[in-house]
Structure formats: C-alpha cells, structure tokens
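Read through the structure below, which is laid out as structure tokens, and then see the notes.
For this depiction, one protein chain was excluded, whereas all remaining protein chains were kept in their positions.
Here is chain A:
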Amino acid sequence: MALEYVTVTFPTRRLVYIDGERSGYTNEILRVDTGTHLFTLGRYANYAPASQTITVTETTVLEPLEIVFTKKVVT
C-alpha cells in the first residue's frame, strides 16, 4: 500500500481539493496515495498559485510534504 502524507498550507482554513475532489482542509495532515496529484483550494479564488501539480512520494506521517498556497496579492 502506498500511502503518503501532505499538509496544504494557507493563512486561513480552506477546503482542499485533490484531483478536483473535496479532500479535507488546509493546515491539517491529509492522506493521499502515492503519485502525481492536482492540488487546489476551495473558494474564494484569492490564492496563488491557482493550482499545483505535485508528485507525492517518500513521505511519512512525521514528515508530510508541505504544499504552500499564499493569499493572492491584489495589485
């Protein structure tokens, strides 16, 4: 079984979408299967980058992969 661990960080609590499916919340440890996944956040679209495609592998529950989203700066 290939289980991986990620933490999707964002300044506030947001829904995390993995491969377009609702899969938990930001700033918590989430489980995902090994492989390449598409990460996005729930509304609103005031975050950057708009999406991240990341290959998740070789993580442990003690060392989850951190995927960082920031607040989009309005210019």
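Throughout what follows, a residue touches a chain if its C-beta (ideal position, glycine included) is under 8 Å from a C-beta of that chain, and two chains touch if they have at least 3 such contacts; residues count from 1.
The working rule: contacts and distances are computed from a predicted model.
Per the UniProt record, the chain missing from the shown structure is "Patatin-like phospholipase", taken from the list "Patatin-like phospholipase", "ABC transporter permease", "ATP-binding cassette domain-containing protein" or "1,2-phenylacetyl-CoA epoxidase subunit PaaA". Where chain A meets the omitted chain, the residues involved are 1-3, 5, 7, 16, 18-25, 28-38, 53, 55, 57, 60-62.
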